[in-house]
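Below: the structure, in structure tokens.
Every protein chain but one is kept in place in this view of the complex.
Let's look at subunit A:
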């Protein structure tokens, strides 16, 4: 059984994939962009010129400074300018990307764990369990996931006592996006599980008398992980956008800790009055991040698909 795990790990890190990565310029560029953004976000407190989340460090009079130009009142100058509160746009993008990435990764992880678990159970047990879970999935699929996230966000906020609402906001956001996104994982895993469970190695394990949970985790799960990783990568891009959308609608993280979506929401109010930089730079950052993650997902799907090799 250990050898089984090893072989599946080995299959995942297969040199085929690395070969395919090395020979896909799109994947290399996308991978570099993602790595660059992720590192910049991770080390934001050390890289960023200012800390935009420390309200005491902000000077309101610095507000609306254009990029590379000195502020009319304070004389301070910022590479990408400042927003309506005097926050340095560059620093805010770095810190905001941290939130976007953290929420995106956590939400996908949450959706993945939930989706895989339910998918394995549905696919392996079949019968009424499968029927029930998949009907729930069908119902959820018939609504746009952003609406479901909004609904969960609203309900969760209502349930949390007011004193904890703000500290819990980011976790509520993660759960809301995660819960709105588990269906894709569950469906794929269920389908793959139904295929795998009739294969000989699973039947052999069953004949030996292995516990179903053990069969699911040790035998079936490694063999359905390929498509799950593909959905996970694309799901990450969607989760980042979902976070930005919720923040854009003003229901995400608190406005004093802007994520990319919050910055874009602030920026679009000032487009008409000519303060374009508040909207433009965060939009580019979000676009670059979401697009690169998406391209990586596309490449991974092709690389893992034996028919395209």
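Side notes on the structure shown:
Convention: a residue touches a chain if its C-beta (ideal position, glycine included) is under 8 Å from a C-beta of that chain, and two chains touch if they have at least 3 such contacts; residues count from 1.
Definition applied: contacts and distances are computed from a predicted model.
One subunit of the complex is not drawn; among "Phenylacetate-CoA oxygenase subunit PaaC", "FAD-dependent oxidoreductase", "3-oxoacyl-[acyl-carrier-protein] synthase II" or "Periplasmic dipeptide transport protein", its UniProt record names it "Periplasmic dipeptide transport protein". Here the missing chain is touched by one residue of A:63, A:126 or A:191, and it is A:63. Touching the chain that is not shown, out of A:67, A:126, A:212 or A:254: A:254 (per the contact rule at the top). In the full complex, subunit A touches the hidden chain at residues 54-56, 58-61, 63-64, 73, 84-86, 162-163, 165-167, 241, 244-245, 248, 250, 254-256, 261, 264, 268-275, 283, 286-287, 290-291.
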